[in-house]
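A single protein chain has been omitted from the complex, and every remaining protein chain is retained in its original position.
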């Protein structure tokens, strides 16, 4: 069992995917340089420039062209260089990728994967630290998954490729090198739509996804050391959401904190909190609290740490709900 | 006191706005034809083609050019022809319009109004019935308001124009002709950030905005006839939200239904429900329920009525929460 | 013929049949082919009238008339074979029909039923694009996939003069140029984008010349001349099929009616302009030529109209016979398998709206 990091896990999944001749990769600088994060490193050499395609700087064009390819029977995997550069492609994604099945009543479909590196924490320039998963999770017709470990990165990407519908695949930049672990033994896909019970507990549920799983588990460790039994859930899949898992956990512990790095207002945490109170209100012994990025543009390097939810902020919310 | 419809109210507000020489209008077909909904009717004739500007079909260009104008001291009011055609401009809105104040620490600002006709109910073609306010409400730096009556349309648009920050101004297509009423007597702005208490009540709170205010008040009428005392809140402003008003109402009635026509998952109703349970959990006698459009693309004319929340669906949710 | 064509293209607008029904430059078209094109144009014109009438009766939602553009529509798709792809717009019903997309489906979309977007298997045409500009790149991706899969099919995309202002037009053209995809960009420059005249849509003298910015060729053709359109597209298809990459074709034509049934063109254009274009009717010149060849007369005209009307009426009946979706059917095509949330909502839709 060799340990790999998150970027390598994704690289392995892409490598395996390319064994299927229908698979093509498209993106800015993914070929010759192997991507700005080296996630596609070596793939162009191995599979050729016709299948690992360096494109002009044109996100709408990349997604639109990939959509056409998918219509014509290929299985494109698109890389948006950063989430902040995915917005020019938003129209293609919402108006076409997400809808062609509906528009044609299953006659035409566009199974494809749109990989988007997201999130803050590396002191990057403006637009390089976005976490706008909410704008994708709100679009009917898409599935939206977020990886957090080499294992689920490999598993979710494999599942996304097998999925007959388009999948937005979010990759936490902050974990590309930092998250290390083994690949799934059997190379099996991780079912889209199922959350991962990171650990079981009975006093408190911490629900998160992506890069914030680090702070979340660190907070859980601290709480456990203080004798609190913490359940930690890694959503993995925002759409479809594993409502059963969330609701069961909330009913069991009665105390829930949701953690994500996107701004609070209109963030996906609102959806999680709303669902939990809908289905577990009378089990709740405290309000479902959200620990999130603030409602501001992610600050640049010097103040970025003020933005990202810290272990302390999670703990502070945990203590609040535990008090009630 | 003359009665006008919603489109006329907006037309009046624009007319008054244009008295300020800094104001320019930009959009597709807003000049010569007065807009596809005639909202800008007569304004080009009155103020000239240099100030009421028919543009090429290029939404990103329209918003980007207006942004430049705002930087240079003009006060642009942009019309997106339909919400479904605003997505090509999403990058300009999120990456530039919403952020220039932050990026420059107040040195440069882009006060402007982006008018977007939204919503279903007129049996239009695909992309003409969108209600994706959630993707705008999640962007720090924007304000997002939704009108529902001639009075608040005039008042909110006037306030949006006075606002030193960019405002997304949503206009329910379905009400352009259907909503009738008087203009505000004094022509005063309606403060952005304050909800409108449509009616007071003590048993149940119905919270909505925009076109769904019609079904919401109709449902309230029915409930009142059955002896239920219903509080009806028209949010008016999604960002900033009038949390005090919502929370006070929830604490008073303990039973809340939120209504909007956008799909449920990731919709703004999640934010409202999350906030209410955060601040009023122990007052709630039933879960905050959401009555929304389904998580599907708005169907075309033949099945559109299956999509939009009906009075019956609101009633059904109301009965559910009243039972608890 | 190709040689001759190229030379005419160089000298400006390609025309084969003049408005008074004479062939230009001594071309000798095949009568039987011209009859087939003409019959298709007749059927198209009648469908357009029918659809407009249905809309006035409230039986369609909105409708976008293509009257005046029939030569573009038939000429553009005539050179395509079944394995090729058509990626067209809301105003291209005649082209889509001629390519094999049934009237029934086109009607359904306009009636307001998503099943319109589901043509029979084997018809490689995407549902008509409602957004302006976004679909052109799809024809690039499809054509590109064709290269990668070793096929020789081409993709033709149809759009208007207004659509060339969208950023997506640029990105599509640029990708096609860089990857030399077998894509034909067919622009119907009908003079107007709703109320915006072509002259204010872009400052470039022609749309055709925009192709040069992407490293490939553009041609201008008389869009009211079905033979010229077909010739220009044929050549472009030939180039695309033989690996010579994309072509932009600008067909100069005119929208005779309102933009859609909700538009009032009197607000922005002179009736005189419309009358001028009346004289360049795309059907009339073909009829004149055929009559001149002794290949057409009033009886044949009546017969063609009768047959076309029958087909159209049958399609209307078929389309209108389809019962609208039930409250639960609207959930069935978002994903291959509905998500849990959708199943839940579908159940609620049944309960809450009995």
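Some points to look at:
Order of writing sets the labels: A, B and C. Residues in every chain begin at 1.
The working rule: a residue touches a chain if its C-beta (ideal position, glycine included) is under 8 Å from a C-beta of that chain, and two chains touch if they have at least 3 such contacts.
Since the model is a prediction, treat every value here as computed from it, not as a measurement.
Put simply, the hidden chain is in touch with A, B, C once you look at the whole complex. The chain not shown here is touched by just one of A:47, A:209 or A:307, and that residue is A:307. Across A:149, A:264 or A:277, the single residue that touches the chain missing here is A:264. Note on the undisplayed chain: of the listed residues A:39, A:70 or A:124, the one touching it is A:124. Note on the undisplayed chain: of the listed residues A:197, A:296 or A:322, the one touching it is A:296. Within subunit C, the residues in touch with the undisplayed chain are 165-171, 174, 177-178, 180, 200-205, 209-210, 212-216. Taking the whole complex into account, subunit B touches the unshown chain at residues 24, 50-51, 55-56, 58, 60-61, 64-74, 88, 91-92, 95-96, 100-109, 140-141, 143, 164-165, 193, 239-241, 243-244. Seen across the whole complex, the unshown chain contacts subunit A at 28-29, 31-34, 36, 54-61, 84-85, 88, 123-128, 264-265, 294-297, 299-304, 306-307, 310, 312-313, 316.
The rule is short, and it goes like this: only the chains that are shown with their structure count from here on.
Centroid distances built from C-alpha atoms place C farthest away from subunit B. Mean C-alpha positions place subunit A and subunit C at a centre distance of 41 Å.
For this pair, subunit B with subunit C, the centres built from the Cα atoms lie 36 Å apart. Of all residues in subunit C, those that touch two or more other chains are 114, 131, 134, 167-168, 334, 339, 341.
In subunit A, 60, 88, 91, 95, 102-103, 140-141, 239, 241 are the positions where the chain touches two or more neighbouring chains simultaneously.
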